[in-house]
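A quick write-up on the structure given underneath.
Heads up, one of the protein chains got dropped from this complex, but the rest are sitting where they should.
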Amino acid sequence: MSYVEATPLGARARRRRILRRRFLRRPAAVISLLIVVGAVLAAAFARWVAPYSPDATDFNALLSGPSREHLLGTDDLGRDTLSRIIWGARASIQAGFLATVLAMVVAVPIGLIGGYYRGWLDTAIARVTDVLLAFPFLILAVGLAAILGPSLLNATLALGIAAVPPLIRIARGETLALREEDYVRAAVANGANDAVIIGRHILPNMTSTLLVQATLTIPAAIIGEAVLSFLGLGVQPPTPSWGVMLNAAQPYLNEAPGLAVYPGLAIVIVALAFNLLGDGLRDVLDPRTER
Amino acid sequence: MSGPLLEVEDLSVRFDTDEGSVHAVDRMSLSLEPRQVLGVVGESGCGKSVTALSIVGLLPKTAKVTGSVRFEGLELLAASKSELRRVRGRQISFVFQEPMTSLNPVFRVGHQIEEVLREHMNLSRAAARQRVVELLDLVHIPDPARRAEEYPHQLSGGMRQRVMIAMALGCDPKILIADEPTTALDVTIQAGILDLLRELRDRLGTAIVLITHNLGVVADIADRVVVMYAGRKAEEAPVGELFAHPQHPYTIGLLGAVPRAGAAARNGRLQEIPGRVPSLSELPTHCAFADRCPRADEQSWSEVPVLRQVRPDHAVACFHPGEQ
Partner (left out) sequence: MSGDAQPVLEVEGLVKHFTVGGRVGGGGRIVHAVDGVSFSIAPGEVLGLVGESGSGKTTVGYCVNRLYEPTEGTIRLDGADITHLSRRGLRPHRRRMHIVFQDPYSSLNPRMTCGQIVGEPLRLHGLARRRGVDARVVELFDAVGLRSELRFRYPHELSGGQRQRVGLARALSVGPDLLIADEPVSALDVSVQASVLNLMRDLQADLGFSCLFISHDLATVEFLCDRVAVMYLGKLVELAPREELFARPQHPYTQALLSAAVVPDPEIQRNRRRVVLEGDIPSPIEPPSGCRFRTRCPLEHESAPRSTDEEPPLVDVTGAGHLVACHLVRRGAEAPRLAEAPAELAGAADH
């Protein structure tokens, strides 16, 4: 009646299989994953996926609606909307990912150190973070981008920095909780130094939470990039970006609403997909069900 | 009124989870007489809590329950929501294990008891308040009028458990189901709660179903004992009979595993039961205890043992019952 397999290896593989099965039972999460992967691949292989170059103009079809040659229509310069959306995904997704990575790299160590060592340093970190949290993410991002100057790189930086405070709070909260676990005490009793305790016992047990947080930060950054580009603080035309497209669509809202609707839909769908993916991951990785 | 107060017959509970089905209870039967204290004993995962929760219909939606639970003739598993609500809290009440989390922290304890009273009985505010003080006094909470105005966090664990019991007794229920009521409490506090439960049975005539993993608690207060293992009933007998003449090897193992203060156990060893509780994801078509049983043989591995009377008023589900 042995239900524990005898093979020595495969413990990790078994766990992954269980998680995969759990994930596949959630249609919302699966669909979101497909959308996210699709968007990322489309952006990466834009040259082959997009029917036209984003700068290619077609003066025979200005502000035209959906047609066989231009599935989503064209803009005032005859550029294909669908292609510009696909190419525009590059800016958005790049900004989304890079800003998130930057934010993580900055926030997690700060949260870890504050939460682990406590004392005056932690109090200082916590209070400063609280103050920064009072500013809505977009306000901070816009402010920083205005200071740094308009470019995709600066927009990414601004978004990354603006995303740091909530991530500090989460990293610090996790650290505070994890350091009370008995296995951390056991590590102290083992004679481990701080680096070992933080690196082997605390940080690895945070990764699920951090992963979920990353999948929730990315869409915020994507929307943020769109906002910054719309305001002229991010990507500069003629480089396509969803925000830039939205801005350019303003004079033509009556004649060719599609110029705003399609990029807008792209933002909504991709951001929603990341959010639902994050939710799904959080359910699947719930430590309560790991026991 | 003759006949059992509560009759559970062939109760089975199955949970459908992400990782497959879990058969928490398999064809469980129980009966409770008026004024009786029935002890349901087992270790974690044996299904005793699930059985209790299914009696009052407190299982989550993922639970599939089959069988019959009859309270004074009324079939609870088929009852309508309103019928259930009339029974739950009024005729059959429940005391949970964790007094810390079963009381709402933002309401005063008196208010919480009042809520229960006014839900089930037509009492005016004043009458309900009066009854609350009476109830707190009944469970020996000193200075009951003042305590009723306090919040749960101002009371100790033992007090909170008494408040829970007072709440459960509010409507004079015929049955009180207590799920590990003393497990989270200190030893000296536990003694007081057990005395209280016994007193309540004597004074008010409430029948009690006491669920526990602690054989000492059962020895203290139960009239009749049911031993559960892996969702099934393993043995049932009056308390003195069970402890004096245990028949099921699991029961014998449990009794031998408990160290006893003052006994000569020092130079002996505690009895171990090798192996562990089987996973409940498949219903075994053989004796669930077979892999841990010193008496297991071919029959144990091929058939499910049925409950049989092996001594007067003493039933066992085992192919090789006996005191060793």
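Observations on the model:
Chains: A and B, in written order; residue numbering restarts at 1 for each.
We adopt the following convention: a contact is a pair of C-beta atoms (placed from the backbone, for glycine too) under 8 Å apart; a residue touches a chain by one contact, two chains touch by 3 or more.
Worth saying up front: this structure is predicted, and the values here are computed from it rather than measured.
In the whole complex the chain that is left out makes contact with A, B.
Across the entire complex, the residue among B:61, B:125 or B:269 in touch with the chain not shown is B:269. Checked against the full complex, the one of A:57, A:151 or A:205 touching the unshown chain is A:205.
Touching the chain that is not shown, out of A:128, A:188, A:211 or A:265: A:188 (per the contact rule at the top). Seen across the whole complex, the unshown chain contacts subunit B at 43-44, 142, 156-159, 186-192, 194-195, 213-220, 239-240, 243-244, 253-263, 265-266, 269-274, 276-277. If you put the missing chain back, the residues of subunit A touching it would be 4, 6, 8-9, 11, 14-15, 120, 123, 181-183, 185-194, 196, 200-201, 204-205, 287, 290-291.
Definition applied: only the chains that are shown with their structure count from here on.
Averaged C-alpha coordinates put the centre of subunit A at 50 Å from the centre of subunit B.
Across the complex, subunit B meets subunit A through its residues 18-19, 278-279, 284, 290-291.
Within the complex, the subunit A residues that touch subunit B are 1, 3, 18, 21-22, 25, 289.
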